[in-house]
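For subunit A:
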Amino acid sequence: MSTALAARPARTASKTLAVARAYFANPWTTIATPLVVLAAVLLLNITIWAIISANLHDAGDRADFRDGVQWSGASSWMFVYMFVLAVQAITAQLPFALSYGATRRQFLAATGIVYLVLSVGYATLYTLLALVERVSNGWGFSGRMFTAVYFGADSWVARWLTFFALLLACFLVGSAFAAVYQRWRRTGLLLAFAVVAALVVGGAALLTLTEGWVAFGAGIASAWTSAGDLALPLFTTPFVVVGGLVTWLVVRRATITT
Partner candidate 1 sequence: MDESRPIFVQIAEQIENDIIAGTLAEEAQVPSTNEFAAFFRINPATAGRGVGLLVDAGILYKKRGIGMFVSPGAQSAIVERRREAFRDEFVRPLVDEAAKLGISTTQLADMIRTEKQA
Partner candidate 2 sequence: MNAAIEVRDLTKRFGAVTAVDAVSFSIRENAITGLLGRNGAGKTTLMQLLTGQQFATSGSILVGGAEPAENAAALERMCFVREAQRYPEDFRVQHVLRSARWFFPEWDAAFAQTLVTDFRLPLTRRVKKLSRGQLSAVGIVVGLASRAPITFFDEPYLGLDAVARQIFYDRLLADYAEHPRTVVLSTHLIDEVGALLERAIVIDDGRVLLDDDVDALRGTLTTVTGGVAAVDAFVGGRRVLHRQSVGSFASVTVGGLDDAARADAVRAGLELAPVSLQQLVVRTTTSAADPSASTGTEELE
């Protein structure tokens, strides 16, 4: 009986898969809720645009409306939601996984895969919706939610990469902060903010002292323009990398503190 159990080899892959599947055990959290809210926000926006359209009679006003709506931040909530998901991954999924016998490495691998899958999925969805938006001339009312100016891009590949990079960044930066909190609590979090602030202020101070603002600004601007469509994804990459690295390093020695 028991000797047979002892002789069985460890199925290391299975706990990793288990952790990944646990994110989808309740499909509402990662799939249904975002989709439902997305649909609701879209419908709400369309309704608002319809109402506004119905009340704009002057061509000049219409032009103003089209200008204004390209700054719509309506689609941004998804990124915040993913940030929150990532925080929950560390504060709830991690202790759960550890209690059920997963190693931290298995958790990190599984979570990384889940982030990638969700980022690919939602980036694709957003890109498709942007396509529909374009084709339908703003959902029939010159509305812009997925083609807001923030997302730049004329190339569809670049657009997809933009969404993908932003989502991944939200996941990894969210995890990073949550991981710091999980391991070092409030003190750690404050320290993390302090470090980030110090880097920003320090960097600004350095630039001021060396009067390098102009050069810095010019450098950024030229890098941005030369990157063209891929500017946003490229500039998001450092956040992805740092977020991922911090999450990895901090979770490797994380413990559950009730």
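By definition in this document, a contact is a pair of C-beta atoms (placed from the backbone, for glycine too) under 8 Å apart; a residue touches a chain by one contact, two chains touch by 3 or more; residues count from 1.
A word on the picks: all candidates are chains of the complex that A comes from, given by their letters.
Because the structure is predicted, anything quoted here is derived from the model rather than measured.
Q: Which of the candidates 1 or 2 touches subunit A in this complex?
A: 2
Q: Give the list of subunit A residues in touch with candidate 2 in this complex.
A: 1-2, 5-6, 9-12, 14-15, 17-18, 21-23, 25-26, 28-29, 88, 91-93, 95-96, 98-106, 253, 255-256, 258
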